[in-house]
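Remarks on the structure that follows.
A single protein chain has been removed from this complex, and every other one stays in its place.
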Amino acid sequence: MSLSERLHPGINLAGTDPESHEAAEEVLFGFWIFLMSDLVLFAVLFATYAAMSVQGIAEGPRPAEVFDLTAAFLETLLLLFSSFAFGFAMLEMKYRENRRGVLGWLLVTGLLGAGFVGMELHDYYVMVTAHGATPQTSGFLSAYYLLTGTHALHVSSGLVWMAVMAVQVVVFGLSPAVKLRLMRLALFWHMLDVVWIGIFTFVYLYGVVS
Amino acid sequence: MNWELIFGQIKWTSFVFAGMIENPSLSEAIASGAGSIAVLGALGTVVLLTVKGWWVPLWRDWLTSVDHKKVGIMYIVLALVMFARAVIEAALMRAQQLAATDGGGFLSADHFGQLFSTHGTIMIFFVAMPFITGLMNYVMPLQIGARDVSFPLLNAISLMLTMAGAVLIMVSLVVGQFSTGGWSAYPPFTGIEFSPGEGVDYWIWAVSLGSIGSTLTGLNFAVTIYKKRCPGMSLFRMPLFTWTTLCTSILMIFAMAPLTAATIMLALDRYAGFHFFTNGDGGNMMNYANLFWLFGHPEVYILILPAFGVWSEVVATYSSKRIYGYTSLVYATMCIAVLSFAVWLHHFFTMGQSANVNAIFGIATMIIGVPTGVKVYDWLLTMVGGRIRLTTAMLFHINFLLTFILGGMTGVLLANPGIDFQVHNTLFLVAHFHNMIIPGVLFGMFAAVQFWFPKAFGFRLHEGLGRASFWCFAPGFLLAFFPLYWLGMMGATRRTFTWSNPDYLPWFALAMLGAALILAGFAFMVMQIVVSVRRRAELAAPLGDPWDGRALEWSIPSPPPAWNFAVLPQVTARDAFYEAKKDGTAYRSPAAYEDIEVPRNTATAPLIGLFACAWAFGLVWHIWWLVIVSFVLIWAVVIARSFATHTEEIVPAATVKAANEAFLAAVRATPGVTRDQEMTAANRGRAIPESLEASAGALAAGAAVEVTR
């Protein structure tokens, strides 16, 4: 096999680390499948939300009354930049095997991600205190909290995973196993962006428009 | 002292025996009896393991193993154990319905409700699913010439999660009650308002554990088939069982998610007062039915597709013919897999959507019948002109063709919304789905056991007892379920513990008789296994190929070594092993051997299963400390494992060589048997390919008989 073979989408290690490169094909394909199955879970939550945000208002507030678009927009930016930062962590890993560089960019990624979760929690806080909009208020709000909450939970577990990986980078260095895990975490992190785009558009923007 | 902090909502009255003491009745006695059997069974197992000193081997050789073959066998053992419980429950329900005119019978309505709920839940999630999963686990890697699945540890974790769910259901026999909401658990009945107890929570968490396990299995198998095929094994050279495994895996990957979503929402409604499916405040219980069947319909194809794969292997092998219409079978499987995502509404035609919606889903449903029909013709044509042996597995196959077609026809009837409105929720429906599932899936799995048992254990199953079990199962099924078509058309509703129409009685009596025959069949099957183990010397077929097999799994010893293939095979055609036997290239020594890396055993999976079970139990009973502790422990195990480094060990080339050369030498020293001698003691697992029998047969036959007598 020639060195330049790309075995999977994304950062390939063919040129810099052929051994990890070989192992990556199977592992990353498996992770893609996991992501797709996760995506279907989100899709089902979206569909439920789409129905309930119209039919499940009951006595509670309507979407437009409780959403804060600016906050959602800022959250989008935070996630975007954190994804971008992760990309740079991957480049450090691939081209320089530079622990410090990787850790530094991971820190940036993690801080932005934590900022996202923090802002989201703040959103919830405002909704509950200012609007009395709890998940128990109506079907619409149940669906809203479940959909955004599941996403936030994913981001939070991504943060825990990131912390574990930081420790592993320190303990093992950029060994093949660690590299493969970082590559999977990167996919996970980028995919959560895609889901968030859906939430930003179909929950927040649609909610305010209609 | 606040006991609730420690024990959650468990009280002494939660134990099944308390009901018997406080409120003695036959129904309670049966519940307590079942509880005692569960407890005694567990105790008995513990005593047996201790007396025999089997704890260590159990832990070292089985529970901590990540070998796909052992994982597969454990899945199937789990399925058989759970089948014993669920089939007894079925017989109890039959007996109740026989005895129940005008409120008679011996079970309370509530107890009957628990019986059909556990029966259905267990049969689907903890019998059928583990059975197919175990079989795919065992067979698929061997068929594609791989040394294991892509992610062996993940595989073991899937098993342990499924096991945890099954244990949870068994615990519900003793502590508390199970749901009465059926296997589909429709709200609002299963909401907190109408089912305030722990029953539905048992259902939710048992099913969730099983479904996470299945998602991971699907992922694992799909990657294995995509990335681990041996050299030359292109997709269209894969055996059909592997094809159906691939399609089933894809269904598992996508279909379990809606179920998870539905159970999470139901749990949030019940635990935290959300309003997904409640009767007011904007809840919509119809969405539950929608989500559940988004999973539920693909699920029935998850079950039937591997069985289709088994049928394809069985019919080709026992007809000594190449499967007819390989390509059409593959495309039919793909069509079914995709279409199965587009028909889910036929399970709730009566829920009130407009006629157009019903019509479209009705038509889509009927279309699925087409690829299935294609398959039936292919199987029939495979038999034409073949050298057919009516072995137990083949008898099951022929029975399958006959009865499955009838079940399929009632399915097409039900796909008409107009007809469905008449028979929905009657015993007609119960007859229909058992008609698909029992001759199709369950008997398919039984046939698979007959077929692959010698591969897994090195000896054949006793043929006479196998036939005896078949001759109980097949007529037993007809008797137990065909009367239900009639009953359904007369208006007998499902999930009903009593009735008052005197015309029902004879039909219920027939159905009871059928259930008894099915029980007898199961008894024969257990006996068959016991007797075969006793006579294993005489039934031994260690040379690996007792049926003149066609795919790669038959080219290696029985049972296969931990590494499966001494050297990865090189494939040039479909039915690779059969072709090699015909060309005389089978059983050649490889030019060179290499070291083989195999994964080490690990306690990771059983620990995760244990903590997952504790976590679910804590959730059922609101024991919050247990929930938190076990959740943390699960992830602690995962993280700790990610720091482990020496997870593989090396089998030196010399070891592999010694084992493989010994096997090859034994094969060469043994004359093959012809198909007529398949069931005689002469069959040690070396076959004369059917197409060469005419020339080589006579000579070898004489020699072989001499060897064993």
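The letters A and B name the chains in turn, as written, and every chain counts its residues from 1.
Just so we're on the same page, a residue touches a chain if its C-beta (ideal position, glycine included) is under 8 Å from a C-beta of that chain, and two chains touch if they have at least 3 such contacts.
Rule of thumb we're sticking to: contacts and distances are computed from a predicted model.
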* If you had to name the missing chain as UniProt does, which of "FAD-dependent oxidoreductase", "4Fe-4S dicluster domain-containing protein", "Zinc/manganese transport system permease protein" or "Cytochrome bo(3) ubiquinol oxidase subunit 4" would it be? => "Cytochrome bo(3) ubiquinol oxidase subunit 4"
* Which residue, A:V27, A:V40 or A:V66, contacts the hidden chain when the whole complex is considered? -> A:V40
* Structure fact -> Checked against the full complex, the residue among B:P258, B:P546 or B:G618 that touches the missing chain is B:P258
* Asked: Hey, which chain B residues sit against the chain that's not shown?
  -> 226-227, 234-235, 250, 254, 258, 284, 286-287, 290-291, 294, 338, 341-342, 344-345, 351-354, 357
* Which chain A residues touch the hidden chain? -> 1-12, 14-16, 25, 29, 32-33, 36, 39-40, 43-44, 46-48, 50-51, 54-55, 69, 73, 76-77, 80-81, 83-84, 87-88, 91, 94-95, 187, 190-191, 193-194, 197-198, 200-202, 205-206, 208-210
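Going forward, only the chains that are shown with their structure count from here on.
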* Going by the contact rule at the top, pick out the chain B residues touching chain A in the complex. => 150-151, 215, 218-220, 222-223, 226-228, 253-254, 256-258, 260-261, 264-265, 268-269, 272-276, 278, 280-284, 287, 291, 294, 639, 642-643
* Using the touch rule from the top, collect the residues of chain A that touch chain B in their complex. => 25-26, 29-30, 33-34, 36-38, 40-41, 43-45, 48, 51-52, 55-60, 135-140, 142-143, 145-146, 164, 168, 171, 181
